[in-house]
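Only a portion of the chains appears, each positioned as in the full assembly.
Chain lettering (A and B) follows the sequence in which the chains are written, and residue indices restart at 1 in each chain.
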C-alpha cells in the first residue's frame, strides 16, 4: 500500500471597498472568489475494491497570516476526516461540511464565498446553531458514484452536550452533463432543544450560452421562518472569462419580522466577472448590494460597518486566486 | 546533500461510550488506538558517517479539527527537534518525549493511548510536574543502534524557571527477536523544589502464540508514593487480527491515601481487538474499566463524567485508524 500524500490549497487575495450606513472600509482582504486554504490528503488502496483515505484542511487569511478558525482554536477547521471507500460508497468520520450545505454551495453561483455569498442573507433565527456550514463529530455516508447520475449523502453529528451541535441531515440529487437537481434537509437541536430546520431545493441547467441556477431555502426555528429565493447565471463571454450574476430575495415571516435580532427581509444583488489565467489561477471582480427592509441589517462579507436597520450594505472587490 | 522531506501522520477516529457515576457520554472521538498527528521530518547525509535531521509533529483531533495543544498554544506539541547522528549515536535538541516515558509506552500493550492507556491510573501526587510525558527545552542523547541489542537514551530538560519543568532522566534496555527488557528513571523538580521521581521497569517476551508484557512503575513525591503493576498480552488470532488484554493494579501508600487529591488505589481492566486492513489502516474495538478504591477517582480516557470517589469509570469504543 504505497503512500500518496498530496499537499493542496488556495490563496485568494482581493482589494475590497465596502460601504454601509454612510461609512466605508478599504481592505486588502481574503477569499473574494474561493476560500483560501492549506490541506493535506491521501488515499490508500486496501485491495478488494476497498480504499482508505484521510483529509486535513485548514482555512487561512493571506492578508494577515492567520490559519484555521482562531475563535474556536481549530487549525484544521475546514475538514479533518478519515474515510473507508468501496463499491458501497464512502463512510467518512470527523469534522466537515454538512450534506445540506453542499446543496447551497452547488446552486449558489458564488459557492457561498465572497461578496456574492448567498448565506449573507440567511438567518439563524436566534437558534445558536453551529451546524449551518460545518459540524464537529460528524459521521457521513456518501452514495457510490456509479448510480446513473444519482448522488447523495447523509450525516449525523454527535452533539456531545453542546447547544446547536447535534444534527442529522442529508441530500439527494441527480445530474447529467447539462442538468443538476438536488434537495437537502437538516435538523439541528438549537437553544432549549427546539429544532432548527433547513430545507434547500436547487436546480441548474446549462444552456451552453449560460448556466442558470435556482435555489430555494427555507429555515425554521419554533414559529420563526425564513424563505430565501435565489436565481443566478454564469455566462461564458470568452474562452477564459465568465460573467456571474445572482439575485436573492430573503423573507422572514411576520413572527420573525417583529424582533430586531431575527428580522430578515432583504434583496441581494451580485454581479461579477471571473477570468482564468490558467486552470489554477484566475483574476476576478465582484460587486454586490444588500438592500434590507424593516428591521433587517444584513451586510455583505467583510463589511466592518454595520448596516442601519432597513439600510443598505454594498461592496466592490478586485482579486486574484491561485490554487496548488 | 539532497533534501528529503517526508510528510506523515495518523488519523484515528472512534465512536465511544463512557460511563461513570451513573451518567454516560456518547462521543465521536479521537485516538482510540493511536494518537492522531501530522508531521514533517527529514534527514540529510553530511558525509563521513554524519547525518543531520529534523522532526516536527503536531497532534490533531479529527473529530473537531483542533491541532497541537490548544491549552498551551503549542502547534508542534508532540515533537520539534533537530538532531546530529553518527557512529556515536544521536544528539537531539528541542521538544519531545522523555526517555522514561518511552519505557512506559513500550511495555503498555496500549502504548499509553485510548481506553487502555495505563497512565490513566498514574498519579502525579500533587507535584505539578509537566514532564511525565513530553518536555520542553530537552537535550537528549541516544545510544547508537549497533550495540548487540542494547539500547538507551538520556535527557536533561532546562527548567527556565517554570515549576515542574526541570528534569533529568534516562533508560537502558536490551532486546532481541523475542525478548525486550528496559529500565527508566526520571527526576523532576516539582512544587517547592521537591523532586518527583519516576522509576519504570518493563519486560516482554514473545511466545509466538502471545506476546506477554509486564511493567512496574513507582512514582514518588516527598513522602507520597504510588506503585503501578501492569501485565498485558497481545494474542494474534488471525494473520490480521489480535486480541489485546491488560490489567493494572495501582496502589498509593497510606500518606497519599489520606488526601483526596493524591489518593490512588485502583484496578484497571482492558480488553480489545485490533484488525489490520493493511499495514497502514486498522479497525479496532476496546473496552475498559477502572475500579477505584478509597478516595481514588481515576477515569478512563475521554470520560467527561467524573468518577465518584471509590467508584467506577468505564468505556467502550469502536474505531478506525489510518497512517500516512
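Here, contacts are C-beta pairs under 8 Å (C-beta built on N, C-alpha and C of every residue); 3 or more make two chains touch, one makes a residue touch a chain.
Just so it is clear, the model here is predicted, and its values are computed rather than measured.
Colleague: We see 2 chains here; how many are in the full complex?
Modeller: Total copies of the sequence across the whole complex: 3.
Throughout what follows, only the chains that are shown with their structure count from here on.
Colleague: Just send me the rotation angle from a CA overlay of chain A on chain B, rounded to the nearest 5 degrees.
Modeller: 120
Colleague: Using the average of all C-alpha atoms in each chain as its centre, how far is it in Å between chain A and chain B?
Modeller: Roughly 40 Å, centre to centre.
Colleague: Name, in rising order, each residue of chain B that touches chain A in their complex.
Modeller: Within the complex, chain B contacts chain A at residues 7, 9, 11-13, 15, 25-29, 38, 60-68, 70, 75, 277-281, 304, 320-322, 324.
Colleague: If you look only at chain A, which of its residues touch chain B in the complex?
Modeller: Residues 1, 3, 5, 7, 40, 42, 44, 46-47, 50, 52-54, 56, 58, 68-69, 73-82, 84, 93-95, 136-139, 158, 160-161 of chain A touch chain B in their complex.
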